[in-house]
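All protein chains but one are shown at their positions in the complex.
We call the chains A, B and C, going by the order they appear; numbering starts again at 1 in every chain.
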């Protein structure tokens, strides 16, 4: 435990250099750092509370941070706090706000007139519904279709703004006038969160299954901000969380058998899991088996069935 | 502490009688109870954990619940849990979801097609912007103006739905097609919360300053559901929280002086608070003084200045 | 909303001046500030997010902070964060840790040898069990009794430490050796919390009903630390929360009648509340009535019954 009577605030020059700077996201959004507390050094400082006076500094800071993150000792990461100012379409904000562990002050369209900006989709940005993933997209529309879609989008956004202005002009209460604003309308907020919960936000929202819009914000927060703020924790996060893969108990059983080359046992085990049901067209679709096959492919191993 | 080996689940017949029943709210919304755990009896049961075996049952249950609520002993109220299924316009849901202490599963417009219903405003339901409260409304528009507003609302909602359908028809990903849906679009969710946090939600959202739409939901939850579920806690909540008034330290100083009839001292004190600044037109606007004047009026006392 | 591209970290020189300084509490405890983020200025900054570009600065900062606190607009206060290093007897820490909204890193007696200090009670510090409040104390023992109690306390603490040392000496696992340490043993922790939740902690723990030990810590945190960190919020907190009194719906009914001087109605109303039940010895004990009588006395009003 630190015992000196005088402490200095932890300052991160790399982050100070971009304090207030707007990192652009989407067509008209941004993220910027308003303030922060702590950094890599405070993770170590907090972890060392556990060791007491008599403990010598056995490991260097980097090793300790990596150890903590790898082993899910999450509380020291809660000792770092950051406050962002974000500008986001309400549609993405609806997902964002579901993370309950942050502090939030949002721009009020009850008190003030709504921000006069809606997220616009470029003609090459319209995404095609994925066939095998009900909540995903795959590929983009061509320019002809995209151009029509963007034109219609523009008509709707203009009409919605026109109606909003009409309502305000005749004196409808702002809290009611806003009721039909499109979800693409931008909102702004101060969003404050600790590093542990921010990393949890990032692992979910930088994931390839996250929707493109919120993923764009998450990428900026991770790569431009956390990377400057806590570079050691950020590196560990990528090594141990982002780039890690988890194998379930069932998968581990099979992986062991595959490594032993015991083909009969493998198939028997997979059958006992219900993974190898067949129709006339071959193996029937089984999500767990497909997930495992993807991991085998990643490891450079062939499917054993 | 209860010591018998056998316990029965607490059952509230009054609430069971309306389990699953949709209480209508707004033009197309509802609230219904999906499940619950505990009731008035479990508040008492939890509070009694503190007393141990040797304590005799000094107070009856009602007195105990009232005592706990009046004195901010909030943890026993956390021992009751309720799960609601709600259908709400996204605009009101944006406010609702800011209460971070609940569990939520919301209808996904990424996975499924958005609910085909938007909150519609009747011709006599258009509210006028309040002059003295930037985030409030006062009074309603007449039928002529209301009729025009409702007509335009309908045009916008129809156009927004048309564009949404167009996008789906050509194969735009659902997660992107939804981006310009109006905030008036209904969403649905399962919302689970404990009684303490629910009462906190209600005190804020049944308040006259809460927006009409969310207030309508809060009133139904309070009067139709909590009232049946935990009638003793609900009565105490009305007596001690809803119908209570708090006097600040400054207000108490003045109130004492008013009761003593010490006019000079009253004015002197109020001046020292900065409440009695004057312009040519009389006392200048001071929010704290006005709040206090309202409380005096409520008590049947005249302004002393 | 602030729009400049450059921001500076908010710095509070009054708090910087005591960063790391140990404020002594009890015989061997302390509280010190390790780091902080924000101050009065960030409360205002966050609140102003709501107003948007077009809003002129209607009220000065002090007025705004006071307005926010008085009206339970709590989210801007969550934008300030502080990290304390505390040394506390485990008995008080057991109460402290019940506040769930903080981040905590505590000294580990699993990993390290327990801190070799127990809270000792001075001979004039032994408190007598309150008669009318089962969880309170009133007055102190004289020196003779106190001296005996302190002597016995010392015997027990020494014996407990002896046993602990014996266990460590023969090689018992630290995680098990600690099992019989007295609750008076000091622990240390880093404790990080936002200003809104800290004020909630303080209102409960600076209260006269809070136990002396934790109250001593709360007083230091409030008067020595928050007072320096956010002096405007602290003043508002005292005016509006600490020194305020709340009147229940029932109390307000009676207070109105008392002010009108309507004696018959007063008694009738109080009877209808069940407050005036009598035994042969006079009015029977009723907690709600007694609480109200205390408030009347505070206001300089006589009991009307």
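Note that a contact is a pair of C-beta atoms (placed from the backbone, for glycine too) under 8 Å apart; a residue touches a chain by one contact, two chains touch by 3 or more.
All of these numbers come straight from a predicted model, not from anything done at the bench.
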Contacting the left-out chain in the complete assembly, out of C:71, C:137 or C:272: C:137
Residue in contact with the excluded chain [from C:20, C:182 or C:231]: C:182
Touch residues of chain B, complete complex, unshown partner: 1-2, 4-11, 16, 19-22, 32-38, 42, 45-47, 49-52, 54-55, 75-76, 78-79, 81, 83, 85, 103-108, 111-113, 115, 188-190, 192, 194
Residues belonging to chain A that touch the chain removed from view: 63, 66-67, 70, 72, 204, 238-240, 242-252, 255-256, 259-260, 287-288, 291, 298-301
Where the missing chain touches chain C, by residue: 89-91, 94, 97-98, 100-101, 104, 108, 110-112, 118-119, 121, 126-130, 134-137, 141, 145, 149, 152-153, 155-157, 159-160, 163, 166-167, 170-176, 178-184, 211
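As a convention for this text, only the chains that are shown with their structure count from here on.
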Cα superposition of chain A on its sequence copy chain B - rotation in ° rounded to nearest 5: 180
Chain A and chain C: spacing of chain centres that average the CA atoms, whole Å: 37
Where chain B touches two or more other chains, by residue: none
